[in-house]
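Here the structure is laid out as structure tokens; the discussion comes afterwards.
Shown here: the complex without one of its protein chains, the others still in place.
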Amino acid sequence: MTTASQTTETVNAGRRTTAPTGLALYWYRFQQSLSTPKPYLTVLGIGLWLFTYWLLCEGLRVDRFDKIPGPVAVAKDWFSPTPFQGVSIFTENYYNHIYVSCRRILIAFALATGIGVPLGLFMGWSQRVREYAFPILETLRPIPILAWVPLAILMFPGFEAPVIFLATLASLFVTTLNTMLGVQSIDESYFRAAGCLGSSNWDIFKNVVVPGALPFVFTGLQISIGVAWFSLVAAEMVSGDHGLGYLIVDSYMNNVTVPMVIGMITLGFVGWITSVLVRIVGNWLMQWHVKALALQGR
Amino acid sequence: MQKATTEMKTASTGPAPAASEIDPHSIGKGHLELRNISKSYGEEWDLQQVIESMSLDIEPGKLTVIVGPSGCGKSTLVNLIAGFEKPDSGEILLDGKPVTGPAKDRMVVFQETALIPWQTTYENVVFGPKLRGDLKGKALEEEAKRLLVKVGLGEFMHKYPLQLSGGMQRRAELARAIINGPRIMIMDEPFRGLDAMSRGLMQEFFLRLFEENRRTNLFVTSEIDEAIFLADRLVVLSNRPASVRKVIDIKLPRPRHYTMLSSAQAYEYKRDAMAILHEEAMKSFRPSTANANFAKSYTTSGGH
Amino acid sequence: MNQMTTNQKLHAAATSPQGTGTGRPLGGALSIRNVSKIYDPEGVNVCAVNDCSMEIVAGEVCMIVGPSGCGKTTLLNAIAGFHSITHGEILLDNQLLCGPGKPKASQGADRMVVFQNGALFPWRTLAENVAYGPIVQKKMTKAEAHEKAYHMLAEAGLGDFGDKYPGEVSSGMSRRAEIVRALINEPKVLLLDEPYRAMDALTKSIMHESLLETYDRTKVTIFFITHDLEEAIFLGDKVHIVTTRPCSLKKTVDVTIPRPRTYESLSSEAFRTLMEEVNEAVHEEAVKAFQAGERELA
Partner (left out) sequence: MANVAHTATSAPVVRRRSSFEKLMSNTSLWRGMLAIAVFLLLWEIGSRFDEWFGKEWTLPFIGLIPAPTAVFAAWLEILPKAGYWMSWLQSFKRVLSGFLVAMLIGIPFGLALAVNKYFRDLFFPPFEILRPIPPLAWVPASLIFWPTNEMSIAFVTFLGAFFTIVINVLGGARTIDVRYLRAAQSMGASQWDLFSKIILPGTLPSIFTGAAVGMGITWEVVLAAEMISGGGTQGGGGLGFFIWNSYMGGSLEQVVVGMISIGIAGYLSSSAIRWLGDRFMPWKRLF
């Protein structure tokens, strides 16, 4: 329905005869969209939200809101070479926090993927492996990651290992289950076809199980990286040393509110970037899937 | 079926004659005229002309079947007639009045099934009249039940659509359309997706329904056998952009029987229609001759 | 019986200039003798095939017509080695596939299956799909297999589409590619399980012509399951009509329409007479299946 209304809008007037490519296509789409209210509403929406935020916290200084740093205060500190409250894009410790968090995420995500994907593949492929492993997984899964904090601190030495353990554990469950579902979703006839064509078990694993499960695996990885960030922040807040979660909670303890907000925004941004990266890698690995979806108009 | 006919008559003189199935305004009416309609989609550098200046008269009281190659624009045509979309140019008239949007005088039976899955079969059937309030309470209940029994779903009234077989879903959908008393029924490849055998049975069933009261009917399909078996008039469309290639009057006697399909006369019609269709299909199919065209029309809309 | 097989072999060898591959071992006589299959899920015994016997000579196109869900596919699965049988025996060129003491046939490249909804691996291009069999069977090197795949795709009119993924081409083309994928292994029997089910009549008719052309070129034995009588008569040398569940042989018709057949044969007198002859039997089974279906749901 929406496609119909969109296309009628674009039909008229000076027709182009060749399809624009690459950036030109984006530029064309942008120009087209200028004739619809969408971009204006988007700008207005974000503007309105920022304005309300400013009005409540800084403009009118409404009771309680005045305790939260407003957009102007945050921006001033964030982009100042000599930040009032210690953190800005010019200070080294800001990048140090980002680096530490990202490193932890990278290790945790790599560990979870490295363990979870093969485990999930075998669980999906072999009924026997599934019947043994799945109940244990399902018993442990409802326990919130945060509940593991004391055990993690106890089992692993230092600051770094417990935090990574918690983030790994969280994404491990997601990755494993999605991979398993992915294998189970593969149509039986692919296995049969591969069998007919004379494949060995290893051929089937390599050529049917792995590629067939990939779309689900990457859906799982998208969720998994979100969950990893979620748990990382929690872990850093409870038992951390450096990292964005630590920055937030440390600022709170020291009663400096601006770095707290900077930490939140940075966290959102970095989290978003990582999930985009996972998607890009997924699309790159699954050309066949992307092309088929594109033709279906999705 | 004979019995059902008499029942219908008593229903019309019953307590609530209002706008039930035997609405005198709906039967025998439904003269649909398409005048020079065109429709296109797509980016401006890649404009797909789907329908090009098509004119067609659909006569009241007849079963007109439109047949054309897959992806030729039949579904777009249905959307235009039903009022879900508007043509770029040209006009569509129903009994002389222009079509402006969807309304109950043109009921569509969709491809696959469009029964609302969260309503039982019965709730689906009474959905329309209840919304409009033109048939209420006991009268509505009786009418709905009568129709459901007629389509052989008396026992399945309180089941959800997903609990029914494919054939049953199509019949429930027929009942849901009929109860609204449309002037013209638009069937958009309604039996697609059924296997060849249940399809044959559904065609017979549908014919019985039509032959009872001869409500104006527009039936869209891509199966030639189905088309010839059902039609009074057979409209053969060209490949995309769709336009009318030929109109064939099918003079097989009514009521029809499945054996008539293997009669010499039916084969005559079939040969005629096949020749055109095959030619049209080939236009877009042979990779060597029209590669690009083929890729477009068959890759994107091939299956559905 | 034996003699007939040899005759047929000679005949096939004489009339088929092998378009693809040289020295393909001819053969493919299938004997299905008193086969029964009883499913036993959850202790509810369902008889899918009951005492079904048929003889298929080498190089024949054998069509099985019956209502959907009648157990035809079970029969095919037994031949291909996906399922076991409960009773009876199946022989290929007088060699036991499955029978007493060996309920399940082993899967092998001498019997290739083309599946109902298509089972080209969506994550491989058409050429990679076709080349898959010879590569995993280690019959050819990767380069040889790919070369042959492109060659055979070109023969089937898919030369320009070798590098496309199955999701990018129409269902008709992917089905043709699937047949090519089967034929590259030079099977004795091609097992087709309602391959054109979801297609509209026109695409179907084109698919038929393409299959007939392939058959005329290779003379491979074809075991073709369908519920479309017209398709059966148009393609087949022999049409076996089977009853609704449990599946057993109801009627067999020899199709005498000369080959090569074109779509004009569809409107020939001979075709019409055959249709008239079989229609009754098929209609009867359809009604039975329909009534059984309604009963089951009520």
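Read from first to last, the chains carry the letters A, B and C; within each, the first residue is number 1.
Keep this in mind: contacts are C-beta pairs under 8 Å (C-beta built on N, C-alpha and C of every residue); 3 or more make two chains touch, one makes a residue touch a chain.
Since the structure is predicted, the reported quantities are computational estimates derived from the model, not experimental observations.
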| item | value |
| --- | --- |
| Touch with the omitted chain, as defined above, among B:Leu32, B:Val50, B:Ile66 or B:Ala82 | B:Ala82 |
| From A:Leu177, A:Val210 or A:Val261, residue that would touch the chain that is not displayed | A:Val261 |
| Residue among A:Phe30, A:Phe79 or A:Trp272 that touches the chain left out of view | A:Trp272 |
| Sole residue of A:Ala24, A:Ala110 or A:Met155 that reaches the chain not shown, by the stated touch rule | A:Met155 |
| Residues of subunit B (touch criterion as defined above) contacting the omitted chain | 82-84, 101-104, 106-108, 110, 114, 116-119, 127-128, 131-132, 160-163, 176, 180 |
| Where the missing chain touches subunit A, by residue | 1, 37-38, 41-42, 44-46, 48-49, 64-65, 67-68, 127-128, 131-136, 139-140, 142-151, 153-156, 229-230, 233-234, 237-238, 244-245, 248-249, 251-252, 257, 260-261, 263-265, 267-269, 271-272, 275 |
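Following the convention adopted for this analysis, only the chains that are shown with their structure count from here on.
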| item | value |
| --- | --- |
| Which of B-C and A-C has more C-beta contact pairs | B-C |
| Most widely separated chain from subunit C, with each centre as the mean of CA atoms | A |
| Chain centre separation in whole Å, for subunit C relative to subunit A (CA means) | 47 |
| Centre-to-centre distance between subunit C and subunit B (centres being mean Cα positions), rounded to whole Å | 34 |
| Subunit C, residues touching no fewer than two other chains | 168 |
| Sites on subunit B at which at least two other chains make contact | 299 |
| Subunit A residues touching subunit C - in the complex, by the definition given at the top | 187, 189-190, 192-200, 203, 207-208, 211-212, 214, 286-289, 291-293, 295 |
| Partner subunit B, residues of subunit C touching it in the complex | 67-68, 157-161, 168-173, 197-203, 205-206, 226-231, 263, 266-267, 272, 275-276, 279, 282-283, 285-287, 289-290, 293-294, 297-298 |
| Subunit C to subunit A touching residues, read off their complex | 80-82, 107-109, 111-113, 115-117, 119-125, 132-133, 136-137, 165-168, 181-182, 185 |
